[in-house]
Every structure is written in structure tokens, then in C-alpha cells.
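Excluded from the complex is one protein chain; the other protein chains are retained at their positions.
This part shows subunit A:
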Amino acid sequence: MTKPSLTIRRRIKASPEKLFRAWTDPANIRQWWGPDDGPVLHAEADLRVGGAFRVKFRMLDGDEHECGGTYREIVPNEKLIFTWQWLSDADEVETLVTVLLQPDGDGTAMTFTHAQFQDEKTRDGHQAGWSGSFDKLERAFGAP
């Protein structure tokens, strides 16, 4: 059973070590986190299974947002799985982010996935490749 999820694959000209540090070290996180050039106001990361991270950033329009979660799986320089939630929006459902890093020549192949949790309600179905059909649904019902 697959829940709908977002997968982004990128080839990056930097080592897996460097990327892993960029994801997990607060001083590194400060350098890039956030969807625009606005500043990171606060970054903390307790890098152990069950440990928490939180990042607060301000966007160029002045809006401040804070996100955070808990580390679920840590394989240094290879794999990072953490829960994800907007802390500024307490009612948002908790989701799961997976970052896979594989050496690729002199760079890294990064596979990023953001997915909803599996739950018991969905276990009775078939294995389904969701994303292919998702494109069709999106065409049918229109993106906002």
C-alpha cells in the first residue's frame, strides 16, 4: 500500500558527507534552509534517533515560519528519516521525510521523499504506484 508522496531526485556536485552535514548540522542548516533568501532565525538539531530538530525562518515578505520533527532513522552520509510538521500550525498532520544519499561519480544522487504516514485504514488495498496516476488526477481536477 502506497500513500501519495512527493519524490524529488537530484544529482548534486558535492559529497554525501557534505550533504549530510548540510541537512543535520545547525550551523549548516542556517546557510540554506527556507524557500527564499530570508534569514534562518533559529536552528537546532539533536541528531540521534528520537532526537528533535526545529528550524525557524523568516521569508522575504516578513512572514515567519517554524518547522520541526523527530529523527526516526540515521545512517550517517547515507540516509536520514525524520517526521515533519509546521510548528506554527499545530493542527497540521505529521508527515515523514526521507533523504537518501548515494555517491555518484564525484557527486551525490539525492532522493528526497515527503510522504503521509501509512495507517491501518489503508492496509487492505493493493500495492499501487500512486504518482503516475496522480498526474492524471491532477490534470482531471486541476491544480489551484
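Keep in mind that, in the parts below, a residue touches a chain if its C-beta (ideal position, glycine included) is under 8 Å from a C-beta of that chain, and two chains touch if they have at least 3 such contacts; residues count from 1.
Simple rule for what comes next: contacts and distances are computed from a predicted model.
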| item | value |
| --- | --- |
| Hidden subunit of the complex - UniProt protein name among "RsbT co-antagonist protein RsbR", "Carbohydrate ABC transporter permease", "Tryptophan synthase alpha chain" or "HTH arsR-type domain-containing protein" | "HTH arsR-type domain-containing protein" |
| Contact with the hidden chain (one of A:70, A:83, A:98 or A:116) | A:116 |
| Interface residues of subunit A (partner: the chain not displayed) | 1-4, 6, 8, 10, 12-14, 18-19, 22-23, 28, 31-36, 89, 91-93, 106, 110, 112, 114, 116, 119, 121-122, 125-126, 128, 130, 133-134, 136-138, 140-144 |
